[in-house]
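Note that one protein chain is taken out, while the other chains of the complex remain in position.
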Amino acid sequence: MSQSITVNAKKAKRNFKSEISDQVANLVILIFAVLWILPIVWLLLTSISSREERFAIPPKWLPSKLDFSSYTRAWEVFPIAEQYLNSLKVALISTLGALIISSLAAYAFARLEFFGRDTLFMILLAGLMVPPQLTVIPSFVAFRKIGIIDNHAALFLPAMITPLGIFLLRQFFRSIPKELDESAKIDGAGAFRIFFRIILPLSKPALAALGVVLFIASWNEFFWPNIFISTASKMTLPVGIASLVGPGGNTNVILIFASVGMQIVPLFLIFLFTQKFLIQSIATTGIRG
Amino acid sequence: MTDKNVTETLPEKSVFSRRTVLKSAGIGAAGITTAAALAACSKKDDGPKDLDAATVSFVFNGSADQAKSWDALFAGFKEKYPQIDFTAQAIPSASWAEYADTVAVQLAGGAKYDVLNLATEGALLFADKGVVLALDDLIARDQEEMDIALADTHPRLVEFGKKYGPQDGKTYYIPSGGMNCMAAWVNKDVFAKAGLELPTDDWTWDDFLAAGRTIKKKTGAFMFPVTAEYFVGIMPWLTTNGASTMNEDWTVATCDTPQAIEAAEFARQLVVEKLSPAPGGTFDRFELGIKGDLAVFGGGRWPVLAVRAANAVDKYEIFDFPHKGANRGSPVGWAAFPIMKSSPNVDAAWEFVKYLSTSSGATVFATSGGTASPCLKSVAESQDYLADSPVGTEKLYKALDYATAIPSPTKGNLTQRTIEDVWGQIIAGNIKPDAGMKKMQEEVTKLL
Partner (left out) sequence: MPLRKAKQKQERFTPFLFLSPAILFFCCFILFPLIGAFGYSLITWDFFTQPKFVGLDNYGKLFKDPIALEAVKNTFIFTIASIVTHVGLGLILAVAVNRRIPKFFAYIIRTVFFFPFLLSWSATSIIWSFGLDPTFGVIDFYAGKVGFPQATLISSTWALPTLIMIDLWKTLGFAFIVILAGIQAIPSEISEAARVDGASGLRLFWNITFPLCTPAIFFVSVTAFIGAFQIFEPMYIMTRGGPDNATLSIVQYLHMSAFRNFDIGYGAVISVAIFIVVLIVTLTQFKFAKRWVHEG
């Protein structure tokens, strides 16, 4: 009897201890999280504060007066609606194209047998390591000849080949049991049908995850669009923000903050609502070796 | 070579006297028509002027909130020459040097521009590459009109235009795209709050320091933002002490002269005494100034946009930058509109360049709030320019009398980066002023 009491007491003590350490850990994480989100919160608060309260030292966290005029001014001053649409257009086309091309190629690498398959895969993968700063000049000269400078094609076409995508999808396809393929083959299905009817439908999470990553990358891309697109109405958002910086220290800070705010808020809302799905998808592809 | 003024080639047998020409080619649309008439009467060979279906492609340095001014300018041109297909590209850049780099990259890839907007920082780069067109024949063709413009331009600008280009005696850059000198924009309210009288144009570094201390004590506001910006934060202190980063020909570095070191020491002192916000970050000086937390900021013409937007024009008055040496000083940068050698539409391009260089264009720009002061004296003294601007705006033009051209050698973008980097370390206290300036001297010499 006394033995079980001692055991229970010990268990209770251990539970209590782990309970405390659990809560402490939670607290630490919470503090960490608050600090983590602070910069973004500060940006948004500053962009809607009135002139007197912005950039005050010591900082004023709760503005007593709200001022949204920087947003209206940013809206007036540059074609933000157009730039949103441009960013959207380029990102959608790049992502769709990349998904199609990558899944086709990944299928070949994962399921089909042919001469030089693994070597070719390695070569394709090596393409991951070619930085855009390297390809920009030869690309610029070539695009000029075809006449797609200052055209969105110069942005989405190069984005459609993504070794990362091929790599990820290949990994994913390999994890799909081959038995499914076999049974389809017995029914007389060829490679194409297997691809469309079996592999693709099962790969929805991986495709979604890859799609999201590619979309974000395109949405935030700065270097390439900055060089290739010169007309303001064709620019994408990150380039548009940079266009608020003028020569000689003519940086209109609050306009910049407002534009960044305009970029962040929709992203954040989308993220809030699709979070679970997004994160699960990204995780699913990442863990498969 | 600088004396080879274009006026020497004015044909003596011209029917129109200079006075008549001056009168009729005054401010306004009359300018172009007169020029056309003159050209017709001129004894010089006309050359083809077929402007129908010609295209002019123009690239300029402009950010989103300057778009309105430029658009007004373009509208004026399109109205006068409806038969020319005119397109303009704005390239927003953090600095003129970066802008030049971006344009160079585009040109390298085969982009076809007819006219460029190019500032001092970058002019030599393009001249060095041999891509800009010599304008002498075109100038001769429209001699009278260009004469007028030249006569109306500050002689030092004309001199600079000649000097800082390829030294083969030909003209490539007509300084007409506006210019900027550095002056002190003083917030009258802050001075009043500290119980100080407004400064005079002749104020010295000592006056500046004393005012700064009083303002700090009485109002807590900063005096001036000490930054590591080449044009705005470094050159003013050097030039107001008779120094500069390079010699007049931009061939030898002069960063370690005693005067230059003094300038660095003074800038650092301002930081140490907390008369300037600490360097190393980013903040908006116009915001601060308008709020009343900053007494003075430096500027040419460009702060006027921010000041107007905040309805604070009356709060400010412009004074010459405080000096230490015997004379006042200021850096000056100007923009020109070179025509590309490869342009297939030289005549149309030339019309555009003339439009920009003569008073009609300059006036449009000045009124709609361009970020530079006009190069033409008549416009700089006109109400179009001075209206809705702080008292003392005319000093921005007068500063040309003593200004030093901002040193921009061929590798200007790289020298600028080095200069800004070292100065930044000096004002942050990472390195002592004299050691720092000596280092700057070394680094810049390597690049020249």
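All chains are identified by letter, namely A and B, in their written order; residue positions are counted from 1 within each chain.
The working rule: a contact is a pair of C-beta atoms (placed from the backbone, for glycine too) under 8 Å apart; a residue touches a chain by one contact, two chains touch by 3 or more.
None of the values given here were measured: they were computed from a predicted structure.
The chain not shown here is touched by just one of A:161, A:176, A:189 or A:202, and that residue is A:161. Contact between chain A and the unshown chain involves residues 22, 25-26, 29-30, 33, 36-40, 42-43, 55, 57-59, 100-102, 104-105, 107-108, 112, 114, 117, 120, 124, 126-131, 133-135, 137-139, 142, 157-158, 160-161, 163-164, 166, 190-192, 195, 216, 219-223, 237-238, 241-242, 253, 256-257, 260, 263-264, 267-268, 271-272, 275, 279-280, 282-284, 286-289. Where chain B meets the missing chain, the touching residues are 101, 104-105, 107-108, 129-131, 277-283, 411, 413-414, 417, 420-422, 424-425, 428, 430.
One rule holds in what follows: only the chains that are shown with their structure count from here on.
Listing the residues of chain B that touch chain A in their complex gives 59, 61-67, 89-96, 99, 102, 105-106, 108-111, 119, 180, 227, 229, 231-232, 282-288, 290-291, 299-300, 302-303, 305-306, 309-310, 371. Only residues 51-52, 54-55, 73, 77-78, 137, 140-141, 143-145, 149, 226-227, 230-232, 240, 242-255 of chain A touch chain B when the two sit together in their complex.
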